[in-house]
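Below, a portion of the complex is reproduced, with chain positions unchanged.
Going in written order, the chains are labelled A and B, and every chain counts its residues from 1.
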Amino acid sequence: MLKEMLENVRLRTPLIHNITNYVTVNDCANILIACGASPIMSDELAEVEEITTICNALNINIGTLNSHTIPSMLAAGKKARSLSHHVLLDPVGAGASKLRTNTALRILDEVKPSAVRGNISEIKALAMGEGSTKGVDADVADTVTDDTLEQSIGFVKSFAAKTGAVVAVTGAIDIVTDGNRTFVIRNGHPMLSRITGSGCMLSAMTAAYLAANPETPLEATAAAVCAMGLCGEKAQERLTDCDGNSTFRDYLIDEIYNLSGDALEAGAKYELR
Amino acid sequence: MLKEMLENVRLRTPLIHNITNYVTVNDCANILIACGASPIMSDELAEVEEITTICNALNINIGTLNSHTIPSMLAAGKKARSLSHHVLLDPVGAGASKLRTNTALRILDEVKPSAVRGNISEIKALAMGEGSTKGVDADVADTVTDDTLEQSIGFVKSFAAKTGAVVAVTGAIDIVTDGNRTFVIRNGHPMLSRITGSGCMLSAMTAAYLAANPETPLEATAAAVCAMGLCGEKAQERLTDCDGNSTFRDYLIDEIYNLSGDALEAGAKYELR
């Protein structure tokens, strides 16, 4: 099943419109190509509706939102949804400023994205309207562990039900749910948190998986999350003692580039609840 | 001849002003250094004329154009031309939105750049005022092949004659022409299309070659195109089974860094028509 999700991306080469931050935008473009999709970045209000019309899905990432890109996010998002395109929201740093929390809430309300991916602190900030996000990283107090897993699943399921979106909360244990069925995913490696952009790259790639598998958004999202975690493991195995986080970033994208459907199926560690 | 073009860049270390997109800007800066030039990025209207005055050429790339940078492109472009600096236009995504097509046409009209580099779909969009660009990549239907080569050369030559610019259309086969003489270049490797920014990097590097060889813009542009294609071949040869597009990007810039004039002369595959 995961295999099919991946192979459809390579088969259909979806074009993904990204309104994203300038920190990790290059990595997002390269990982989209690596997974088989094609990226375009555009955040100018005068063209975003036209651009998103020729694309297959939209990835909205608020990592460096500003007064000019927020209207573009809303306009592109509404246009994409009106065309029945999948729209993914990555609420980077929700909880770290009122502007971020409120912008993410406004996008949820006005655009009704079909998928949301964030860390647990960001999703809590959106669910509760407040938060203790440590900048753009999850607060340690929020970490999903085996002890807090049941409670976390319940929380994420209710957020998914409330928003109507597939919600992916990623961290040491990943939770992907549509409010009914839930994937609990245990792929990944701590090195993924030692680079900037692993979350942003996953969001961009998830948009590609959604575009290529429009009828099965839960499975598409779960496949993208497993793929990123698995490639994080594989990239870490390639590291020598001299290597650090910069080489890890290159290897991570390389592993996504080389990942086959069979390797994903074999390496994915998940349970469906 | 190509050798001299390359060596002049290393000898004269031209300073290149870039108004470019935020997706591939870091790669553009590093490849400019790699080829022997020095980059500066500035897109603020209040300083672009002053910045371009101290530079030796200007590279305008509309990849993430917006309402604030478009006036900067026009102002810097006019100032640079008034100083007889070479100006290169990379019309990224022309054909994908009216804003992109119209902005590129306006720059052609008001700035009169001395060089234009794009893929075949972008150049068709500018020549015909419409297009079927697939986002920022060329449409498959437009691909230059041996079967369509004669026709494509004729088309690009007439666009060069009309604009007064050296025009480089890059793809599987590259066409570089000033409207009279035409280089048909067969360097390169499909991996160049599996990273973001190979076109942007080539445009930035071409601006450096033009700045260092101001009297021979056709040969300078052809040399830059051959250099990028050849280094793509060399970078691909270094890849192991584990490597993917991220490592390829690093190797590509590394190869430009290490490329000698003799190696360029020996490896270039072109015919002059």
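Basically, contacts are C-beta pairs under 8 Å (C-beta built on N, C-alpha and C of every residue); 3 or more make two chains touch, one makes a residue touch a chain.
Just so it is clear, the model here is predicted, and its values are computed rather than measured.
Chemist: In total, how many chains does the complex have, if 2 are shown?
Modeler: 3
Simple rule for what comes next: only the chains that are shown with their structure count from here on.
Chemist: Within the complex, which stretch of subunit A touches subunit B?
Modeler: 15, 22, 25-26, 29-30, 33-34, 38-47, 50-51, 54-55, 68, 238, 249-258
Chemist: Can you check the complex and tell me which residues of subunit B touch subunit A?
Modeler: Checking each residue of subunit B against subunit A gives 21-24, 26-27, 63-68, 93, 96-100, 134-137, 194-197, 241-247, 249-250.
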